[in-house]
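Note that one protein chain is taken out, while the other chains of the complex remain in position.
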């Protein structure tokens, strides 16, 4: 079964529900760039796809970086002098500054405040903060709660550990007809945050599940990695494989209800850039194409000048551009089953176009072949050569010269991709075209 | 005498009349892609230009095609039961489906109707229909006449023959200083239809006649061929000559009074494309430039990917875009002597520009040459260097570096082509330029 044959539209509501269900299961886990949160997450994904889990020891040199010590956390809270927990990690794992070192002491309100983070502009939301590479401890809380704090002696307790261990990531490879690869990369380091990036994790998982049962032209490599250090680690440890990557997408921020945004690769005119732009345009909905810039998600690393891979990023509303970003408001209500289903369909449409965007060579390049004798042309010379499929066949024949993909032909002819593909399939069946 | 010296404007009314006269002589002949209609047509043209007539045997393989059997027709009619000819080939050769097989039988109205073709949207006109590669018979008539038909037994008679014979085409070659060729191709397969393409035939003939007495930079090859199968046959049998073709124009649909339309070559930026665009722009009249598309006339074959020749198509209103197209209304009144004369002048202007669009190399490329000592510059330093010809000379000297034709220089300088040419001629005379 080829990717084109998927009839996802039929059961898309079900698909959306399943994705949301998986997201709910993953939501409570306290993930970080290392530790058991990542392991537990990958173990849950393993029930969906048989991904490989890799462990890389702390201290491993990866290009200019070093794999950090592993962080784990059991509990964290702040108690007032009456013993009441006024901040409680078990209620939300966002309450703790991610990668906080262990602490257990009594502090004044003044000292405590130096370790508290709030969002005054959204006083009901808890912010998400990290301190991976600089040892610190802290708590995040709503600004409303922060303002209730009275002078007191507070007991702060973070039962965490930061010790030599491992960085953990998941990898799932699907072998296609061709060893050229499509990379799908998503970050798994965020705790209870949905659009960024539980939505991306469940979308990539679902995509992998679907593709694994299809007959594919390309091979596909899915990476479930902690942001930045994860892609750097993978690139460093898998450098010989990198040249196989011919196209790629970073999956992030695809859970909200905003329009789709495609961020181009550093190359700016890679095939994936053109395909994403065409599919978005053909969708009939509002969308945005933005130029590459060297921050954002792991495309930063894939597109660093030493690799310069054709990896773009297909999002809905980009990071930092929706108020719920990196706060407790990016939750299970913010991301609906419908949003997940729509994003899944968009990814599938892009990959389907990529699979189908073949290049052919006209086997009869000198003058037109006689389509009529093959039943491919109207027999009566009524000159109605505008008939769409015949016209599409003439375009495909004329431009199948080793320089044009089907999408290039669709562009120049001003005809829909699907019609061009239908024409190419008919011509290939009559051996008038040969795939390159 | 160079092409520039023709003073066609003086006797253009006479030229238009002569062309229309030749068209009137050719009009009654029933042409098709093979047969005596073509032979008779070429024999009439031979009185104007000494063209060579080639015969290619039926069954000859030409790329993916085979030269078809030769078709000839003596008479055709439909009689009602009272013996009245209600459709009569001798009144208009459009009445018969071109390439109809012989038939002679009695049929009911119902059966007859399966072989009749009309144009309901133009009820007074007879359509033009063909069936070259699928054996069939039929008649074309006005929709008004069609609607008068009553149930009856009809005698249908087509006295045609479809037998092994030849495909006939005409060729006329003019040797210029240079063996590089300009191809002028026009189709001769249409019966009594004027803008498509008796106008093209008489224009090409007249052009050939004029060019044959001129001193030419390029060699010119004129082809008078049946559409599609004719160009395929010529390309197949003359493949070694094809590389000589450096520029080309397909002559079609140039008899109506519409604005000029230039259809670009597949290459899109060939010299002929630029020249046609400039000459049309300089004409001061409305015009249209359209991109190449792989249907239309014989440019389809010349521009197939295996040849990709720089052959465009200079028309007035393109095929299918005027209601009279392929109907009895494309007649001797539709095409006026004035239209023919205007089209002839336009073709002449394009070829004149092509002949003059030379490339020179500055013989004194380091710093400017001293124009003053050669009498090419004002002696008094009054700084009026804006004087047009001097300025044009400076531009020609500056850009004659092997990369710019005179038209390129005209473009970049924003000066008229004729002024640039005058400057180049003056500089070449003083050996400051050398033609490449």
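Note that the chains are named A and B in the order they appear, and that numbering of residues resets to 1 at the start of each chain.
The rule is simple: a contact is a pair of C-beta atoms (placed from the backbone, for glycine too) under 8 Å apart; a residue touches a chain by one contact, two chains touch by 3 or more.
The structure presented is a predicted model; accordingly, all values stated were derived computationally and were not measured.
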item	value
Which of B:270, B:397 or B:426 contacts the chain that the document leaves out	B:397
Touching the absent chain when the full complex is considered, from A:60, A:131, A:238 or A:283	A:131
Residue of A:17, A:161 or A:304 in touch with the missing chain, whole complex considered	A:304
Contacts of subunit B with the absent chain, listed as residue ranges	362, 364-370, 372-373, 379-383, 385-386, 391, 394-395, 397-401, 413
Absent-chain interface as seen on subunit A, which is shown	63-65, 98, 129-134, 136, 228, 231-232, 235-236, 239, 266, 293-295, 300-301, 303-308, 319-320, 326
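We take it that only the chains that are shown with their structure count from here on.
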item	value
Computed distance of Cα centres, subunit B from subunit A, in Å	56
